[in-house]
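Apart from one protein chain that is not included, each protein chain of the complex appears where it belongs.
Going in written order, the chains are labelled A, B and C, and every chain counts its residues from 1.
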Amino acid sequence: MSKSEGNSKNKCAIISSKLDTNEVIIDFLKKAMDKGIFDAVLMPLKVPAGDSFAYVLIKDKTLLKDGVPLSPIMSVQGAKAVSSVTRLGKAKMKIAAVMRPCEIRGTNELSKLGQTNLENITLISMDCPGVLPMSDFLIDPEKNIRIFNEAMQKGDDTIMRPVCQICDKSSMVAGDLHIGIRGAKKDTFFMISNSQKGNDVLDKLGIDLKGDINSWQAKVKNIADEKHKKREKHLKELKSKTGGLDNLADTFSQCINCHNCMRVCPVCYCRLCYFDSDKVKHPSEDYLKMAERKGSIRFLPDTILFQMGRMLHMSLSCVSCGACEDACPMSIPVAQIFSMIADETQGLFDYVSGRNIEEPIPLITYKEDELHDVEDAND
Amino acid sequence: MEMKIGVYICECGPNIADKVDIAKVINAVSSIDGVVVAERYKLLCSAEGKRFLKEEIKKHALTHLVVAACSPKQHEQTFMEVCEKAGINPYLFQLANIREQCAWITEDKDEATEKAIRLTRAAIKRVCHHSPLEKKELECNTDVLVIGGGIAGIETSLQLASPDRKIYLVEKSSSLGGLLTNFDKTFPSMQSGSKSIQEKIQTVNNNANIEVFTNSEVEEILGFFGNFEVKVKKRDEEQSTAEFNVGAVVLATGSTLFDPMQTPQYGYGDLDNIITSLEFENMNSSGKITLKNGKTPNSVAIIHCVGRDKTGYCSEICCMYSLKFVRYLKDKISNVKVSNFYSDLCIPGKTYQKFYDQTKGKHVDFIRSTDIKITKNGDKLNIEYKDENGSKNNLVVDMAILTPAMEPTSDTSRLTEVAGVSLGDGGFFAEEHQKLSPVSTTTEGVYIAGCAQGPKNISDTLDQANAVTGKILSSLIPGRKIEPEVKISQISESFCIGCKTCINVCSYGAITFDEARKISVVNEAICRGCGNCVAACPSGAATLKHFTFNQIYKELMEAVQ
Amino acid sequence: MAKEFEPRIVGFLCNWCSYAGADLAGTSKLKVPSSLTPIRVMCSSRVDSVLVTTAFLRGADGVLVAGCHPGDCHYDKGNYYARRRFAVLKKVVESLGLESDRLRLSWVSASEGQRFAEVVNEFNEKIKKMGPNPTRVKTSL
Partner (left out) sequence: MNEKEGYLDVLVIGAGIAGIEASSLLSNSGRKVHLIEKTSYTGGNVIKFEEVFSNMECSTCMVAPRQQELLQDKNINLLTLAEVEDVKGSFGNFTVKIRKKARYVDLQNCIGCNACFDPCPVSLKNEFEEGLSERKAIYVPCAGALPNVPMIDTENCIRFKGKECKACQEACAFEAIDFNQKDEQLELKIGAIIAATGSDTFDPKQTPEYGYGKIDDVYTAFEFERLYASNGPTEGNINLKNGKAPKSVAIIHCVGRDQKGYCSAVCCMYSLKFNHYLKSKIPDIKIKEFYTDLCIPGKSHQKFYEKMKETGTDLIRVNEIGVEKQGQGITVKYSVGNKKGNLPVDMVILATSIEPRDDTPELAKVLGVSLDEYGFFKEENPDASSVTTSKPGVLIAGCAQGPKNIQNSVSQANAAVGKILSLSKKR
């Protein structure tokens, strides 16, 4: 079952505009800043050199025009940006954070983990077409920006990252506001509110929530179902390719223990990763002993332990954003593997990371009567 | 300092020696780094054995001790004491269980020897990573806050108050006494209830060591066992707040009656002459049992178990007080006919059946019934019911008394927040352990007494009040410090990033969040050392003393060698 | 002839129930395979999944986590959390196509000496059938 349809209780407005999606969002933000609804906006901006994109906190509204909400790449996972602004307390001004659905879900997870304070943050998402693989993009940024925009227009995801191609939550509304493109008539957009905060923003802007959301929901469901099928098929194939000790070892044989995947991961929020700490650094005699037993031992050691450990620690919060895979210098399909694991572990508890800010992360709670297939209480 | 580990294998008579080739074990462990001596002894837990160990520790200037012998449940404490006497920290010791979990369960001697080597090696490797741990002592306040001025709170206060222990008794309403002040008599002795409580209230008022706050509510309780800070809001003419410190808190907030308006089938509130048990107590205390029209009832129905379906439990005392009501009625109106509509007679304990036997009799009926409905019949009441065989029946009476279920008082859930305890079955305060700790909560230093813990009679309520007294008087003693558990969790300030996962999984509220530093902090006085937070913490910021990752890792590495 | 495969099983036993149950197996002189190396922890909730994974990847042929029966935890609710963590661990191992049958969670009470012996015997037999854990000799782990 696909879980990516919009919330059925969502209210929506239909906005008519001849602008493109990026422009519509920026226009909306500008109006909101004019009315003093937001003091600042956090969103991707093209860097001055023009060859990349970065999250920028924009206080001067004249700079809004350079914003690219639907940037062709995910340079930094937005949840990390929100966390850096609010980890130590609520933002001192009202900020609109414009991000992709997976980034918002990451933000929600971090909020549950005390790493963001969303009190003064309004989370705004949009239907996500995916992003380009970082390594592809960097070959010729200018050309790739163009290609990306064309693909986006056509709704073609074949050039996007593999995890984007199998993302069945690309329209999931998990923040306060969502701008919908899918299923919209020409020159119209859906402005969907998902919270009281969202309602208030639209109210102040004089936008009535009276639009009919059905065509967006139908289209979104359609895409999500299709992608969900693709996801299941792809992950199954991946499982057979990487599954088993030999395949797994082969898959990670190129890992250089740089831990970049962990560093860019939005939900890897630890100050110091467990696997970077002294706890997992053992005296050399331990490794010598292992070498003796095995005949030889690969260095750096404990690659699989690191990957499995990270799965144990954060697969329940993984939002399949793909940041890890972009960051892997050895092109290991980390994000795909993590997506596969995350679907399984989250499925144990019927949990979808970041879907709902009220839903507790499964490991901080329990039910008395559950999971009997993993225990053997009576013979 | 250089590590000098002594390893001693206990023969335990033939128990280990016959099953394990001890010489082989000694041989296998002697060469491990840090081991300066490995020897066998016939019985290490004997007086001579302990003397031997003590001398060995001194002779070899040992820094760490490993004993391979029986289960730690048997003699861990024994050998820790030897360490202490010999001048090494008792936590620099490890016991390898090569008797219960090796010699006694393994048939083959080679296998047993091999396993004994494994277990002893693991203990040696582990002990290398032990840290000396010290007992701590914490100052404590011995005063007590008692919330609720009913019989449970009053009894607790009276038992606890003394010149060196001040009691703060906080009551929500304007006067002390609680429900009991309404009772003319109490079962089974039929002594005067209100008189005995008035006497106790007088004693409370005369006790200089009890400060009573009426019309007051506890607003805030911060801190932990031995050191709570309390804020009480007084609803006097001018609102004011009192602040004081105590070492323990007693929740004795009692119970209230189920509201029969929620069960319209009984006609309460609609029809005249249908009253609740509490209303009947008051009517009886006023001296006269009358109908609305001033006449004396000739027939009365007592409806048991009102609201039981909704609350989901038996309130324990209703059958008995219904029998008491029969006595009230018979005392005042000798020829009255009383019919008890009940489902099961619950009169547990040694004295109640006699009370029942002496109450039943002429004009006292017990009708086992279901599906009761009360309707109007002229100026009388018609009780419709299904009898035991399922056939419909009815009875016309002058008056009906409802015995509603007992429920937690309205401020119970607010107080769970204030006192940091949880709600249990039926919405009453949850005890720490259903059987063994009925008056404690999972928050150390917060106790429950009386009907706040669940429906019960006066005698059991007083027992609980005294039980709380026992708990407090044995743990908060003037001049004595509190010794918390030694093997507790600690959270590294430099690793913690404040995700609060540990706080969420702790059953004892032992971890708090330091808002200023944005990190979790373990309260040493509360932590019991289960290690749940350690396994929950993804960053390894939480560690459990004496069960650290490394200590366990070393053990398991030996297990897989 | 090659020596019969002797599994290496790590057993994390909670102090209050399962370790006591294991002791009782001893006091009752029951037969328990020597392949199990017991490791005492105060509560099954102390057993973090990384420890179990470490044991597994270092070549343990089986890892047993044993604690008080649900509802009996000495620390109130620890075993419920332990069960969730174990479920996640098992799912991760299984999803990676590794042998999740080498991991076992059992509830053993202090009076269940017999059950403890049965659990270990059964697990030992199962592991014997599975053969040695290939992680033990895998070079690139």
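Quick note on the criterion: a residue touches a chain if its C-beta (ideal position, glycine included) is under 8 Å from a C-beta of that chain, and two chains touch if they have at least 3 such contacts.
Treat the numbers as computed from the prediction; the structure is a model and nothing was measured.
Although one chain is omitted from the display, it touches the following shown chains in the full assembly: B, C.
Contact with the omitted chain, checked across B:Q198, B:N298 or B:N466, is made by B:N466. Residue B:S475 is the one among B:N215, B:S475, B:S492 or B:Q561 that touches the chain missing from this view. Contact with the chain not shown here comes from a single listed residue; of B:P90, B:P438, B:P484 or B:G509, that residue is B:P438. Touching the chain that is not shown, out of B:G6, B:P90, B:G148 or B:P188: B:P188 (per the contact rule at the top).
Here one chain is not drawn; of B:L53, B:L160 or B:V306, the residue touching it is B:L160.
Residues of subunit C that touch the chain left out of the display are 16-17, 20, 24, 27-29, 68-69, 71-72, 74, 109-115. Against the chain not displayed here, subunit B makes contact via residues 12-15, 43, 45-47, 70, 73-74, 77, 155, 159-160, 162, 186-189, 191, 196, 312-316, 344-354, 357, 388-389, 424-426, 428, 433-439, 454-456, 458-460, 462-471, 473-475, 477, 480.
Operating definition for what follows: only the chains that are shown with their structure count from here on.
Set against the C-alpha centre of subunit A, every other chain centre is closer than that of B. C-beta contact counts were set side by side for A-B and B-C; B-C has more. Centroid to centroid, with C-alpha atoms defining each point, subunit A and subunit B lie 45 Å apart.
Between the CA-based centres of subunit B and subunit C the separation comes to 32 Å, rounded to the whole angstrom.
Counting partner chains per residue, subunit B has residues 505, 536, 549, 553, 557, 561 touching two or more of them. In subunit A, 274, 313, 363 are the positions where the chain touches two or more neighbouring chains simultaneously.
Residues of subunit B that touch subunit C in their complex: 71-73, 97, 99-102, 104-108, 111-112, 114-115, 118-119, 122, 432, 442, 487, 505, 507-508, 528-532, 534-536, 544, 547, 549, 552-553, 555-561.
Across the complex, subunit C meets subunit B through its residues 8-10, 19-20, 22-23, 25-27, 29-32, 34, 37-43, 45-51, 54-55, 58-60, 74-78, 81-82, 85, 117, 136. Residue ranges of subunit C in contact with subunit A, taken from their complex: 49-50, 53-54, 57-59, 69-71, 77, 80-81, 83-98, 104-107, 118-119, 134-141.
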